[in-house]
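In this view, the complex is presented without one of its protein chains, the others remaining in place.
When the chains are written out, they are named A and B in that same order, and each has its own residue count from 1.
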Amino acid sequence: MKRAFPILAVLTVALLCYGLYQALWVAPTEKTMGDVQRIFYYHVPSAWTAGVLFLVNFLASIAYLMSRNPKADALAVAAAEVGVVFCTIVLVTGPIWARPVWGIWWTWDLRLTLTLVLWLIYVSYLLLRRFSTSGQTPVMAAVLAIFGTLDIPLVYFSIWFFRTQHPQPVIGGGGSIDPRMLHAFFVNLIAFTCFGALICWARYRLEVLRREVEETQALESLLEPRSAR
Amino acid sequence: MTYSHIVSVRDLVKQFGRFAALRGVNADFVPSRLYAILGDNGAGKTTLLRSLAGLSAPSRGTISIMGTTNLRSICSHLGYMAHPSLLYDELSGMENLRYFARLYGIDNDQRCEEVIRSVNLDPELQRPVEQYSQGMRQRMSLARAWLNDPEILLLDEPFSNVDLRSAREMVNLLIQLRDQGKTIFVVTHQASLLDGAANEFVWMEAGQIVNRTERFNMGKGD
Partner (left out) sequence: MGKPSLIGITRATLLKDLRLEWRSKDAINSMLFFALLVVVIFSFSFDPTAEESRRIAGGLVWVSFLFAAVVALNQTWARELRNQVLDAYRVSPAPANSLFMAKSVGNFVFVAVLEALMTPLFIVFYNLRAAGPAYQLLIVAVLGTWALVVNGTFFAAISLRTRSREIMLPLLLFPISIPALLAMVEATSSILTGEFSARFWIVLLVAYDVVFTMASLFLFELVLHAE
């Protein structure tokens, strides 16, 4: 296991570099949108990675509730935090793309809106973890994660139907797809997935270490004699 | 069912962050006894009681009550009383008890009246609990604690701020209940009230049990 991490790190860096080369150099400039369209190679993979990480959070939360294994909880935290970061990337790159091309900063585009709601839900998850004074914060957080995940299909359908009744511009829609663009896209998709996994793993290890330190300190305070009051 | 040890505690540790309220408590308790738990503030008495009541999950170690470590399964055999009254201020004593009786599946008023009378209060009293004196409130709280006729009573500071006469009446009730076969744990700072009534004094210090004596004036030991 220990060797897998550096291997993944090297692979990720390699893929990201290759992906960068593909996205900024090899892929042709899009006909109607121009070079700004290249943001697509980062916007969509980020959304995908965030989605994968939130799925990891959901599974880890369920695993925690069933087994009460603290490592499952550590993974849940790591996945949520990194997922929020990737969500933020999506929410920032979306308007940057939209403004020059469609002239608007924001639209209730399906992907963008879904990402925004996900961002809100998981930020509230992180806030709960920070503000909780309970001894069983992991349980409460896991419960919240389940609620959040159950919400997602409902969010999707509500936005989808809203858009059919109130047509809105689609970010990322239109434009032509050249096979070289698809190639660049998939390279970046895989690169970002590896990137997300790498950072999540690093955060997970950090969390596990942090808890070990806390446990040790707690055990120490248990053993030393308490001063008389 | 009789138990040699109705309550067993092994290596019980309870930590709140870095503060260890209980640091390895080991004890066995025999049924039909009145145990007085004594110690300074911060000794862990309340935490121990709450752990026995199932309100505070142990960080480490086990608690076995009536032969099982699943405290939820035997909770109908427990009665708990704390320093806050655990009563609704705006309801009368009888209304309070009627509600709590429902939680234990007790449908009739008879039991509620019986229990209120046992603490020398009037079931007909319509006054809301917030208008009670402290002594009355503590007594009503005790009534609620043994409403379901539990085999084990866990009482945290039942006599605090109670006038001497009411306190002595409460002690007499506890003696009666003990003689009926109940096991009673009383956390208190006023140990002298239980001198002669308690079977055993359990001394706690810094999250551990440091001594168990039969008479109060034997003190904490060495």
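By definition in this document, a contact is a pair of C-beta atoms (placed from the backbone, for glycine too) under 8 Å apart; a residue touches a chain by one contact, two chains touch by 3 or more.
Values in this document were obtained by computation on a predicted structure and should not be read as measured data.
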For the chain that's not shown, point to the residue among B:35, B:100 or B:159 touching it.
B:100
Missing-chain contact among B:80, B:146, B:185 or B:203 belongs to B:80
I need the residue numbers on chain A that touch the omitted chain, in ascending order.
65, 117, 120-121, 123-124, 127-128, 131-136, 139-140, 143-144, 146-148, 150-151, 154-155, 157-159, 161-162, 165
Hidden partner chain, residues of chain B it touches:
53-57, 75-76, 78, 80, 82, 84-91, 95, 99-100, 102-107, 128, 144, 148-149
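Quick note on the criterion: only the chains that are shown with their structure count from here on.
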So, what's the distance in Å between the C-alpha centres of chain B and chain A?
50
In their shared complex, chain A is touched by residues of chain B numbered 13, 15-20, 23-24, 40-42, 57, 206-207
Using the touch rule from the top, collect the residues of chain A that touch chain B in their complex.
135-136, 217-218, 221-222, 225-226, 229
